[in-house]
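All protein chains but one are shown in place.
And now, subunit A:
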């Protein structure tokens, strides 16, 4: 167990180093993009004369040399200060904190659903390989994988909210209803159904295909033969021997995708008008709101790193061989 703590600690130290590098790179990335925030701001204020623009630049420190701006930025980030959005006249951290829960609820629910359904379907297909059930699952998975995610979203809302009227088509909650407690939770859950299904379908297809392929590969390995030779029933062979080994590559892929879910929900949040980080990013790009954009980059990077560490730990728990390399 000491080895485990050590592994965790060393991963955290590495993560911190990676994070600093990401902060610096993000900074340069944003500054490499065309467009001058001072010009945009001045343009929107309606007074675009040279003097005003210069004044804006000076006010926001944009006239300083780039490395000085970088130093200031990194210094602030290390202290936990993500800066101030002059567009929205609020600290970036507050804006993110307001949007983050919505995104996390959406993506994590979708992720868990996709993983559970994907592994279950993949297992089912692998066990019944060559039968109609296998073909049906493979075709559904292929369709879900190939269809553009926004199109599925639009079609689902067309069917379930517009035609049938069962579910709300967009938003996070019923505006102005003033629900509290359980009623509020139920309201959010109803809004959650369509975006979650849309997002989950796509990932589920991937996991189902991966699980199926991995199961079929593991099924032909020697130790499965050993398990059969022991006289174990089919059920036990599948769950204890095949699935446990087949799940390893799924965990690897799921770990990578879990990190990207937060940043990758832009499309789905736009289609369903979901007030999350994804839409915030979209708006920030349009408005050249560098501070917010940098903040979003940072948050999504932290998510990726966090999920990677989680995946490693999970992997270490599932696969005893990993601990050797400590």
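Following the convention adopted for this analysis, contacts are C-beta pairs under 8 Å (C-beta built on N, C-alpha and C of every residue); 3 or more make two chains touch, one makes a residue touch a chain; residues count from 1.
What we mean here is this: contacts and distances are computed from a predicted model.
Within the choices "dihydrouracil dehydrogenase (NAD(+))", "Peptide/nickel transport system ATP-binding protein", "Cell shape-determining protein MreC" or "2-oxoglutarate oxidoreductase alpha subunit", the name that UniProt assigns to the complex's undisplayed chain is "Peptide/nickel transport system ATP-binding protein". When the missing chain is restored to the complex, the residue among A:15, A:30, A:167 or A:221 that touches it is A:221.
By the touch rule set out above, subunit A reaches the unshown chain at residues 6, 10, 13-14, 221-223, 225-233, 236, 240-241, 244-245, 318-321, 324-326.
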